[in-house]
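Missing here: one protein chain of the complex. Every other protein chain is in place.
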Amino acid sequence: MPQIDLPNIAANTPLWLALVTTFVAALSGAILGRQPSRVSYDFVGVAVFAFVLGLGGGITRDVLLGNLPPLALRSPWYVVTVLAAVITVLVVGRWIRVGSWTFILLDALALGLYAVIAAQLAIEFGLPDIGAITVGFLAAVTGGAVVSLMRGETPQILLPSQPYALLAVIGATVYVLLDQFSGGLAALMCLLSVITVRVITVRWDLQTRSVRPLPVDESGDTGEPDAGEPEAR
Amino acid sequence: MPQIDLPNIAANTPLWLALVTTFVAALSGAILGRQPSRVSYDFVGVAVFAFVLGLGGGITRDVLLGNLPPLALRSPWYVVTVLAAVITVLVVGRWIRVGSWTFILLDALALGLYAVIAAQLAIEFGLPDIGAITVGFLAAVTGGAVVSLMRGETPQILLPSQPYALLAVIGATVYVLLDQFSGGLAALMCLLSVITVRVITVRWDLQTRSVRPLPVDESGDTGEPDAGEPEAR
Partner (left out) sequence: MPQIDLPNIAANTPLWLALVTTFVAALSGAILGRQPSRVSYDFVGVAVFAFVLGLGGGITRDVLLGNLPPLALRSPWYVVTVLAAVITVLVVGRWIRVGSWTFILLDALALGLYAVIAAQLAIEFGLPDIGAITVGFLAAVTGGAVVSLMRGETPQILLPSQPYALLAVIGATVYVLLDQFSGGLAALMCLLSVITVRVITVRWDLQTRSVRPLPVDESGDTGEPDAGEPEAR
């Protein structure tokens, strides 16, 4: 197969694209901080959620790869972008429609970009395909999971819901498989597949199903020291 | 003391042994994902728990030591092993007896191996004994603590319960103290001591005791700005 001549936005992400991604993710985080909930946060809380969602994925990726200090701190623009998102939400937050298609598409684009940039960097650092997919997955979902924990909620990706973690796996897998032919095409297909699957799952409200719990073991077998549940340690 | 000629499984862990360890820990994680609980998880949840318990300890160790990217991502076999554990639990989970002695012994072996491999690597990276014990401890308990947090539970190691964190400290300490004489013997004694203590605590259900809470300070001393509890910040 001939090399296709598309710019590889995963290997050479233009700064403006990385910052748009960061801005969209940070917006999501700051808006979460202003959702009505059991507790109300102060503006440090809003800013921390924006930071974690905006920069958490990239920092997770760079820590895992040993690419330190993380890119998000080496350039001033990432932190500035997060602060801009925080101010945006504080000032005009009520006009941002998180349920609008515009936001959903931008959010899916951000998810795909996190996954694809992380997978590409992992390949450059010599990881095997399955390691690169894992790094792409972690870069895409860690920020959201940490925000959930700070809000005292179970991370959404663990629960039956519209698939989100799966999108990251699909995106990273598409990229890793196609990258050997053409990095540019791989990045494009990754983003397209993430956005397409996201639109389909939102449009028809497809949900993952819960795994059936194991039956409680009530047999009184001799020699069994403890028939209860395992401890999480 | 003459050098004893045992293979040092901490310094040169055979791949199959590392993978058995990972498999056992990942099994525990995936089974936790299928326990009856307040919420029910989807298969991403089950897989994430398996990943965190199976690979979290090794990744924690490698991040702390700067041994990056972590070993668990540099070889494809670790992720494949975790996926195998996930599929095992999804398909034949009901036949796995987490309370059986077989499982308890394998789990103690996994705990000991995490502690000893991490302590050995820390020594190679030039850490002092007490630093190596700390890394061994963190490698053994971090995965379980993170899973607990994701489940919305207090990590078991912080609560009065059968000692688990202590096993990691004992194991790492035994290894670090004996390693100067013979690495092979040190690794063997570490594993034996962890398994022995684990069996004893399970057999007689020994539990750590809770620390008595401090009395609430009700003195109205002048000049005291705040007599309440400290904040966790």
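We just call them A and B in the order they show up, numbering each chain from 1.
Definition applied: contacts are C-beta pairs under 8 Å (C-beta built on N, C-alpha and C of every residue); 3 or more make two chains touch, one makes a residue touch a chain.
The model shown is predicted, which means the values in this text are computed figures rather than measured ones.
The set of subunit B residues touching the chain not shown comprises 63-66, 122, 125-131, 134-135, 145, 149, 152, 154-155, 157-161, 163, 165-166, 208-217, 223-233.
Subunit A residues in contact with the hidden partner, per the touch definition given at the top, are 28, 31-37, 39-46, 48-49, 59, 63, 66, 68-70, 73-76, 79-80, 90, 93-94, 97-101, 104, 141, 143-145, 147-153, 155-157, 161-162, 164, 202-203.
As a convention for this text, only the chains that are shown with their structure count from here on.
Taking each chain's centre as the average of its CA atoms, subunit A and subunit B sit 27 Å apart.
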